[in-house]
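All protein chains but one are shown in place.
When the chains are written out, they are named A and B in that same order, and each has its own residue count from 1.
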Amino acid sequence: MSAARTRGTGTVNLSLLAGGALIGLVILVAVVSFVWTPHDPYHVDSTHRLLGPSPTYWLGTDTFGRDIASRLMVGSRTTLFVGVIAVGVAAVLGTPLGVLTGMTRRLAGFIMRATDLAMAFPALLLAIMFGAVFGSSTLTAMVAIGLASIPAFVRVVRAGTLQVMSTEYALAARAAGRRGPGIAVRHVLPNVMSLVIVQASVSFAIAVLAEAGLSFLGFGTPPPTPSWGRMLQESQELLFTHPLLAVWPGVAIALAVLGFNLFGDGLRDRYDPRLERRR
Amino acid sequence: MSHRFLTRTGVFVASLAVASVVVFGFLAVLPGDPARVALGVNATPEAVAQLQKEFGTDRPLFAQYLGWMRGLVVGDFGRSYVTREAIGPQVIDRLGVTLWLVGAAMVIALLVAVPAGTVMAVRHRRLSGLVLSAFSQLGIAVPAFLTGVLAVAFFAVRLDWLPSGGYTPPAEDPVEFVRQLVLPATALGLAQAAILARYVRSAVLDVLREDYLRTARAKGLTPTRALLRHGLRNAAIPVSTVLGLQLATLLVGAIVVERVFVIPGLGSLLLDGVANRDLLLVQGVVMVLVIAVLVVNYAVELLYAAIDPRLRGTR
Partner (left out) sequence: MSKETLTVRRLAVHRHDGEALVTGVDLTLAPGERVGLIGESGSGKSLTALAIMGLLPEGLRASGSVRLAGTSTDLLDTGERALADLRGNRLSMVFQEPMSALNPLMRVGDQVAEVLRLHQTGIGRAAAAAKAVELLDQVRLPDPAQAARAYPHQLSGGQRQRVLIAMALANEPAVLLCDEPTSALDVTVQAQILDLIVAGTAHRDTSLLFITHDLAVVATVCSRVLVMRDGSIVESGPVEQVFTRPQHPYTQALLDAAEPPASDAASSVQKAGQSLLSVENAARVYTRPRTSLLTPRPRVAGLRDVSFDVAAGQRFGIVGESGSGKSTLVRLLAGLDRPTSGSVRFAGREISALPERRLRFLREDVQMVFQDPSGSLDPRMRVGEIVAEPLVALGRARLRTERANRVRDLLDAVGLPADAAVRFPHEFSGGQRQRISIARALAPAPKVLIADEPVSALDASVRSRILELLASLADSHELTLVFVSHDLAVVRQICDTIGVLHQGELVEIGPTEQVYTQPAHPYTRRLLTAIPTVTRALAGVSASDLASAPADLPEH
């Protein structure tokens, strides 16, 4: 048992560390951007259009002469903001629904069918529908991505709840005199919390991707606020002459997604009850 | 007919009905009357009423829904409020284009993900497995539209090997059709393969821990043959669960990839509709996308019974 654990932590730490470092980097950049950026990210300067990387402009300038590094820094705020709100909405709504479907018979069937159906509306499609009706904004993007992330939480938490409810300690709690809500709070929630955290990390990665895709299509945060997806889309027309313009926002998106996915994977390996059960 | 088949069918039909209500209802809440929007602010009330009658928007919402549904069943999506063209033929036409793209991407994804995921599981403690695993993580992190943009920059712009976009019907020019499909389908398929490979990996890892695989080894099968003969079919069960969901992701991914490669598919139609505020068109396209996902999920549910004898009626 201890063998599996030490072996496990060896590899787990790698994913957790790398993921944590990448997430930390994105957060750090976002925080720093509030007080300092190399240049004004909104400053249009036609004399400095499309410059390559240099000591002054670390990553070069875009077609309006704006500093790409500064815009990427500020863009990370949009990414994190959308992700935090969307995942927060999904976790806060999805977790209780999952516990409820795991503990009660009557509602479970209905909620699970609704969840299945909701899975046919991925974040991007929902956001496009929202955009068509309410117009595109950061808010519609957040709400759409958040709503689309709920089913994943419901499923994961329900599976965890069913597992907890099938244990003898849940039965023991009933025999000890605890009722449904007490069992939910004292036994189910603490034991499914690890699943919620893992899912939050994975959903965050999905949210970053969805936000980038939305901005790429022009549905996300409206200009001139910088956003990685829009920067990528703007670069597309200049692909023939300045391919680097596409690389920088692409790398930023990939690193952020990679960070959250690795972090989630690392957490999962750490919490996975199956690993503990193995000899 | 087993009970399972009937319930699944019932759930499928109910899901279709609920989905149609959601899609219709959602887009019906939009403020502003389509006739007034179409005619502009200076239109006379008579002209607006006239157009409302033509669009059918003077009827109660429920009647409108029924009319829309009745049309859907026979492939009549109504006429666009903006261009006045029939939507049905456009949707059918564009659906074909998107299906080529998504189908090709799915094939690429499966061809890459199944072997890669299996190797990742079997060698999960060795270097080759870890390297593949790292690649799949990277693959998930790079969205299809980014791969697409970079692929265009490299293969179309720099090397000039393949066209940077467009679409030619296969009946017209099969060679050009394939050349144009290669980059978008690969971009879409690889992104999907990375995700799918993780599912394959965890399914195979689970199977590797099963007692019956140990039994197979004790019978005298080598590890590889034991996995091939007893493991993979068992691993296919959890993997096929996600295939239906994967299709939803693929269809949505196609919307963006079509934009990158200027492909006249459903995605472009949808985006055009949104840009022109052509709601009936948006409604139709969204509905077709959702139906496609539900149909595939239903098919996968039925497929289980073919794979798994435990789900076949009697026990």
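Convention: contacts are C-beta pairs under 8 Å (C-beta built on N, C-alpha and C of every residue); 3 or more make two chains touch, one makes a residue touch a chain.
If you're wondering where the values come from, they're calculated on a predicted model, not measured in any experiment.
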Where the missing chain makes contact, among the chains that are shown: A, B
Options A:G24, A:P190 or A:P223, residue touching the unrepresented chain: A:P190
Given A:G24, A:G52 or A:G182, the one touching the chain that is not displayed: A:G182
Residues in subunit B touching the chain absent from view: 2-3, 6, 125, 210-212, 214-223, 229-230, 233-234, 307-310, 313-315
Chain not shown, touching residues in subunit A: 3, 7, 167-169, 171-180, 182, 186-187, 190-191, 279
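Keep in mind that, in the parts below, only the chains that are shown with their structure count from here on.
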Between subunit B and subunit A, distance of the C-alpha-averaged centres to the nearest whole Å: 21
Subunit B - residues contacting subunit A, complex: 11, 14-15, 18-19, 22-23, 26-27, 29-30, 137-138, 140-143, 145-146, 149-150, 152-154, 157-158, 209, 245, 248-249, 251-252, 255-256, 259-260, 270-271, 273-274, 277, 279, 282, 286, 289-290, 293-294, 297
In the complex, subunit A residues that touch subunit B: 113, 116-117, 119-125, 128-129, 131-133, 205, 209, 212-213, 216-217, 219, 232, 235-236, 239-240, 243, 246-247, 250, 253-255, 257-258, 261-262, 265, 274, 278
